[in-house]
Structure formats: structure tokens, C-alpha cells
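The complex appears here without one of its protein chains, the remainder shown in place.
Per-chain residue numbering starts at 1, and chain names A, B and C are given in the order in which the chains are listed.
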Amino acid sequence: MSLTIGVDIGGTKIAAGVVTESGEVLHQRRTRSPATDPSQIVRTIAGLVADLVAQLPAGTEVEAVGASAAGFVDKSRAMLVFAPNLAWRDEPLKDHLERAVGLPVVVENDANAAAWGEFRFGAAEDVDSLLMLTIGTGVGGGIVLDGELVRGGFGMGAEVGHIPMVPGGVRCGCGNLGCLESYASGSALVRMTREAAVARPDAAALLLERAGGEAEKIGGQMITEAAQQGDPFAVERLAELGSWIGRGIASLTAVLDPEVVVVGGGVAEAGDLLLDPVRASFAEHVTARGYRPMLEVRGALLPDAGLVGVADLAHRR
Amino acid sequence: MSLTIGVDIGGTKIAAGVVTESGEVLHQRRTRSPATDPSQIVRTIAGLVADLVAQLPAGTEVEAVGASAAGFVDKSRAMLVFAPNLAWRDEPLKDHLERAVGLPVVVENDANAAAWGEFRFGAAEDVDSLLMLTIGTGVGGGIVLDGELVRGGFGMGAEVGHIPMVPGGVRCGCGNLGCLESYASGSALVRMTREAAVARPDAAALLLERAGGEAEKIGGQMITEAAQQGDPFAVERLAELGSWIGRGIASLTAVLDPEVVVVGGGVAEAGDLLLDPVRASFAEHVTARGYRPMLEVRGALLPDAGLVGVADLAHRR
Amino acid sequence: MSLTIGVDIGGTKIAAGVVTESGEVLHQRRTRSPATDPSQIVRTIAGLVADLVAQLPAGTEVEAVGASAAGFVDKSRAMLVFAPNLAWRDEPLKDHLERAVGLPVVVENDANAAAWGEFRFGAAEDVDSLLMLTIGTGVGGGIVLDGELVRGGFGMGAEVGHIPMVPGGVRCGCGNLGCLESYASGSALVRMTREAAVARPDAAALLLERAGGEAEKIGGQMITEAAQQGDPFAVERLAELGSWIGRGIASLTAVLDPEVVVVGGGVAEAGDLLLDPVRASFAEHVTARGYRPMLEVRGALLPDAGLVGVADLAHRR
Partner (left out) sequence: MSLTIGVDIGGTKIAAGVVTESGEVLHQRRTRSPATDPSQIVRTIAGLVADLVAQLPAGTEVEAVGASAAGFVDKSRAMLVFAPNLAWRDEPLKDHLERAVGLPVVVENDANAAAWGEFRFGAAEDVDSLLMLTIGTGVGGGIVLDGELVRGGFGMGAEVGHIPMVPGGVRCGCGNLGCLESYASGSALVRMTREAAVARPDAAALLLERAGGEAEKIGGQMITEAAQQGDPFAVERLAELGSWIGRGIASLTAVLDPEVVVVGGGVAEAGDLLLDPVRASFAEHVTARGYRPMLEVRGALLPDAGLVGVADLAHRR
């Protein structure tokens, strides 16, 4: 039995797990992330890995470690070129981790890793090509075509949150105007909902009540819950978000033509309340409708897609 | 010496040439396209192929034939799913051609073939990944990543002319609103120029003179020539077009992250009058500027990129 | 009792009525419009006027005639500068009509006349300033500020259907891109609904059934009726239209700051199915919400607002 360890390095926590070749997570550990201190992160990961290895029966070996983080990873999958949440710039993470854990290491962008996880063991395991959108604070993307992860010429592809959707549009955190992320992320959902609640307090009464009367306290979870309980205002907000996600998928489909689109991330827990508007908007905006085999839009399946995905990439290093 | 024949099937003419492994065109033939009659097209191609083979020294063999056409080609590269200019729908072109010419046949989309040609022997032969835009009546696209042509999950990817750029925008020939093609094609250049000439006849005086005083007679070639002679109005029109092309490339770069973008097609003959505005607009709209290695935007180099490209794909079938 | 006659000159019919100073229509006549023949239109109107006068008790006099038509009316209210449906260009309608009917004549744009009618005797009779939108094939507008009809410096103001809402947007019948009319008219409703029905036939099942299975046969009346019966797809289409109307009103309110907005025209018969989304969208898009007294959006009240309005303008000539 061949085992690898997947590590998911986040801004607030680090998760690590031993993963089999069939994507099963045998043991898992989770600890707080010392986000602003790169060398401390390396030590923390080394500790988690040692800990996990110690759990294994004598004689079981771990082959390699895969580590994923939000940020740009270079083409050779060795360096974190830029990771805003982790204060990393041109960090030779592979090298540092290999020294610290004494095993081969593969580094990957977290959304790529999640896409790979869903492709190998999750919602897209029946197809050869997929696009995955992770709808969280931002909009992350991962692409698999013909069974290979698409990483781009410099390793910085699949940044689907930053395709421009609106000329002269809302300013994005990346500095540009009108990026998909500004309309299709969880943050956008919250922003649009708060604004609509201020403009139409009567319609938003239920949500405002949940938020103690203050629009500024409305959060993503509240919106999903209110929608699940049938609140028309909240349902409409998820539909608005879904409409933008569907437009984004239509744009990406013209270029990538995936067989399946997987939508994941926190907001995707709203299920068909989000996905049905995504599908409707996609159908209305995709080019050559009627002349092309139609892809399927599916919800993500794996709770730890990133960790499992990057562990599998370590298998295949 | 291994030889293949490349065939470029257009709506008005069909060109065929014998191509070496190094991309050299040894002999070439060109004839009118019997566009509306699929079986007549097959016979015409068979005639061109026989004719070319007859030119070769005795004992020289042709290995295979590559045929490119504007339209959707299926994943197995056997069928033209939809080719509006050629009245083809679900046409088993590979099968028909193989019977007619007695050689293995590869079918490819024409913009894909052109991208492959520039990648192997032209403007992008020094890199592993490129995006090519062909600016003609429409906007065609071809993508090479890690040395492989990107064809999409169903074979219908790289339709970059149909990424939506403007929500609620101008209606595209594909039926959708706001596609890149509606702003960044040669047709869009002509349309926008005619409209601006009607609105501002004084500014457009030179162009109107060339067009015999009628805005409706302004054509693409006229605009390029006037710009090359320094007419500020024409220069501005190419800059407007270039600005949209640059936005389009910025969108595609977020997803594909190519090392080089090649701009080809008739309008690209304007050279830096078009490409400099493309570069400026790209620089202003690309995400993570300053954090990513910057791609180069180059003009296309090959006069017969499609024919050479599809011949090379036949080599590698 | 002072009486005038109002005449509403349409592309398919001409209506005329005797109107009292309090806006009551005493007698009314209606006939087919000889649309393409200006002098025949004048004769037809003269006939209708004579007919109506003959109905009145002996000794009752008609003071003046008001005539309204779709088109640009010049500042002096004498000339139809351009009326596309009536084949009129620089037509001295006032002069021709005065000779034909032997009474003073006032000419007015039809949407202005309707706004004046609603202001004097209809949905806005309690206020001093209003904006009226007439949602029909196009989007007509009429403005009253401080009790006066706003006609613009050359008489061509209040063309609210042609404020640009989307840079690079859908082409309008006027030749420009992105006019309000392209998103907020009855024609736009039908176009958007047909497109959505093609893209999502399951969702549109009820409407498609009404249209005999052909999206191209879906009409405005069908949409309203389906929405009134609770069909979610049709309700959504009216909401989409209402959202654009609300944005348009938000734009106009920044400039005109009316006390009341009256929405009329065929589509407005959908009532609150249309007006509630208009109100919601207006609230979300108007500037300085919370710092300004909020206007009311009301449905039109008068069945013959244009005829009554232009008759009243004749009273006040």
C-alpha cells in the first residue's frame, strides 16, 4: 500500500492527512496556522508529518508529501511566488519542506489541488476534463483537461476569479475592475445582500432579524439558512449570485469546453438553491447552445478535496 | 524524408500543400471551394491530393493528410460537428476523405491548426505554451499548453471569440450578447469605424474620401492603409479595436497563462498600429500584473499557418 | 363649458374625442390610420372633428384641437420634425390641420401628452412634478416639473427610452448601443423571454405550450397572463423587465427628482407583477437613498391619457 501525506496550508489553520492511492484519508491532524512566519509554518508542517507518520503501523512507509496553499505556484511546483494570506513572496517551499520532513515534496495551488481531488475521487471521477470553481471569500479555479491538471505556461493559470466580466466594473482585490470574483464570490454575495437589505428593509425583514437588525451583520451562512427556510429575499440573493457564476462558467466553457463543472466552497453548501440558478444562467449565456454536447454542473463531493488532491499529486510526482 | 499534405478548406477556396517535417511547403495548389456541396468538397480535395502526389519524385511517399476547416470538430478529430460556412452538420469528414484519398486523415479546426503552425514553425516556436487569436471576420482562437493543442473535453474548446465581455452587450452572430467577437473582430472594426464616420464626418474626412463619400463603403483594408499613412481617425479606430483585443487577452491569460500570444488574421497586418494598443490594453487589464512573468504579444509569422499546422498534426497523428 | 377635441394619431388607428375642462371625454371616434399618406391623415382628422362637432348640442362650441403623435415635435409645437411610423419629416402639421378644421391646433408628442393627461386628471393629479414612462413597443417618456411640461430646448426632450444604460450594449432601433429601450420595453420583454425559453425549454414549458411550442410565437400578452396565473418563469421575466425599468427611473430621478413616477403602456397592465420589481430595483439603484424624500411609483390610471392630455393642452394653448 502506497501512502502520501497531503497538507493544506491555510491562513488560519493547517490540515494534514495520510492518504491512500485510492484517496482514502487514514489519519488527519489540524492545527492553527502561524500565518505570518514562513519558517514557523515549515516547522509546524514537519511536526504534523512526524506526528502522522508515528501513527502508522511499523514498516508502513510514506512516499512523499504534497502541500497546497492559496497563491501562485511556479511552473516547477517548487516555489510559492506570491501568497498574500501567508506573507510569502518567492518562497522556495518545496526545498524548505523537503529538508524539514526528509521526503519528496510537491507544492500546488489550493484550488488546483481541490480540482484534482474532485477529478480523481469526487464529483468528476467519471470524466477526463473538468473545471472546478471554489466559491469562497474569492473565486478559485482548477482545470483538468485530458486527465492533466492545466497549470499554464508559467504555472499561474486557472485564476478564473480574475476574468474580467464587466468593463468599468466593481474594483477587485487584485486591483482590476470588474473581475468575476467581484460578482460571483461569497464576499460578493454578502456585499450585495447587505446593500439590498439597506435599500429594501421590508423585503429583507427576516434576514435583518437574524442579523439583530443590522445589515452590516448579515453573513453568508445566514443567507443560505434563510434561503433554505424559503425566505424569498434570500432565495433571490443566491439566484443573483448563481446568475454571475453561470455567466463565468459560460465564458470559461467557450475556452475550455469541460465535460463537467464542479462548484465547491462554502457557498456551494446551499446546493440547488445556488446550482439551479447557475445552470439556468449557464444555459442562457453559453455560446453554440444546441450545437455542443452540454456539460453538467455538479456540486463538489469531497470534504477535503484539496488535501486529498495534493496527496494524490504527490503520488504522481 | 517524411511528407504530409495539409488542406485548408475555406468557404471560398481550398488550398493544399505538401509539407515536410520541418514545416516547409514543397508544392501548393489552390482551387475554388464548392462550399455548399460536401461530397463535391471531398472530391475536390481528392483531386488536389492526387495532383500534388503526382508532382513528387517517384518513390516519394506521402504519409497522411491533415484537413482544417472553420467549425466545430469532434473530440476524435473525425467529424465536423458544425461548420456554418460549409453547410456541414455532423459530417464524418475523416472517413469520407480517407476513402477518397487512400491515406490516413486528421481533421482539425482551422484556428487550432493555425496556432499549431505558429507554435511549431512560426512566431511561437521558442515556447511551450501559446494563445493565438486570429482576427478576421470573427475572432478565432487556438491554444497550446505544455506542447499540446488544447481541444477541450468535447473538442470544442478555444472558441475565444465567444467569451462574453459585456453583460447585455452587442448581439453576436452566435446569438449571444456581448461576445469578444462583437468588439474585437475585423467586422467590428469596420462597423465601429462606419458609425464613427457617420457621427463625425469631419474627423473621418480622409477615410470617407477613400470610400467615395459613403461611410457604408469603408472597408478594413482602407482603415489599415489610412492608419499607415498617419490619419489620426484611422489610427484611433485601430487603437479602439486593439483595446478590446487586449481586454480579451487579459481575460484568457487569467485562465491559460500562456508564454506568448500570437495575433494573426487580416487585421493583424496593421502591425504595431494594432499590436501596441493591444499590449497597452493587456497591461492595463491583466490580473496580478507585477506578480506574474509577463507574456509577449507577437504578430503572426506564417503566411499559411493553418495548412502547415494541420500538415504537422497529420505527421503526429 | 369649454370644450376641446383631442386627437391621437397612431400608426394603425386615429382616435379623437371631445374633452371637457375637467378631463371628461364626452364623445369619441376611432378610425383606421392612413399612415403613409400625410395629407390623407389631415383629411381623416378633419372628418373626425366635423363628426364630433356635429354630435354636440346646437350652440356648443369647440375651442381648439390638440393632436398627438409618436415623433419629434418642434419647440413651437407646430411641426412634426420626424415621425418614423407616419412617414412624416418636417411636416407643418399645425398649419395643415388649422386650415382643415378651422380651429386653433396644438401639436404634441404622444408620450408627453399622456404624461400631461395623467398629471392633470390621472395617477399624478395630486403632485406638481412627475415622470411618466410608457412601456410599449418602445419606451416613451413625459416629464412635468413645477406644473409645466418639460419639452427641452428644441422640443425634443423626454426621450427617456434613449438614455444609454449599457456601454457597448444591445443595438437600439435608434442606431445607438445600449439604450434603455433595448432592455426596458415590451419588445425587449418578448425578446428576452423568447431567448430564455430557447435556452431553458423545461422552465418555459407553460409559456411554450401557450405559444404552440414555438418560442418565436411567445407574445407580451401571453407572458403577462402566464405570470398572473403564477408561472414562475413568466413572473421572473416581468421581474427582469422591471429591474431595468427601475434602473432607468433611478437614472432619471438623479436628474429630474420627480415626486411621482407613472408607469403606463401595454406591459404595465401586469400591475404589481411589474411594478413591485420596478420599485425594488429603483430603491436599490437610486442615489442618495435615505437622504431624499422618496418618490412613489404608480401605475397609469387613464385609458385615454394621450387624447385627454393633448385636449387639455389645447385648452391651455
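Just so we're on the same page, a residue touches a chain if its C-beta (ideal position, glycine included) is under 8 Å from a C-beta of that chain, and two chains touch if they have at least 3 such contacts.
It should be emphasised that the depicted structure is a prediction, and the values quoted were computed from it without experimental measurement.
Hidden chain, full complex: it touches shown chains A, B, C. Taking the complete complex into account, B:Ala280 is the one of B:Val25, B:Ala46, B:Val127 or B:Ala280 that touches the chain left out.
Looking at A:Ala46, A:Leu177 or A:Ala215, the residue that reaches the missing chain in the full complex is A:Leu177. Among the residues C:His162, C:Arg279 or C:His315, only C:His162 touches the chain that is left out of the figure. Checked against the hidden chain, the listed residues C:Gly152, C:Gly213 or C:Pro232 yield one contact partner: C:Gly152.
The residue from C:Asn85, C:Asn176 or C:Gln221 that touches the chain not shown here is C:Asn176.
From the options C:Leu93, C:Leu256 or C:Ala311, the residue with contact to the chain not on display is C:Leu256. For chain A, the list of residues touching the undisplayed chain reads 165-171, 175, 177-178, 183, 195.
Listed for chain C, the residues touching the missing chain in the whole complex are 72, 81-82, 127-130, 141, 143, 145-146, 148, 150-167, 172, 174-176, 179, 247, 250-252, 254-260, 285-289, 291-293, 295. Looking at chain B, the residues touching the absent chain are 167-168, 195-196, 198-200, 203, 280, 283-284, 289-290.
One rule holds in what follows: only the chains that are shown with their structure count from here on.
If you average the CA atoms of chain A and of chain C, the two centres end up 50 Å from each other.
Taking each chain's centre as the average of its CA atoms, chain B and chain C sit 48 Å apart. Multi-chain contact residues of chain A, defined as those touching 2 or more other chains: 167, 289.
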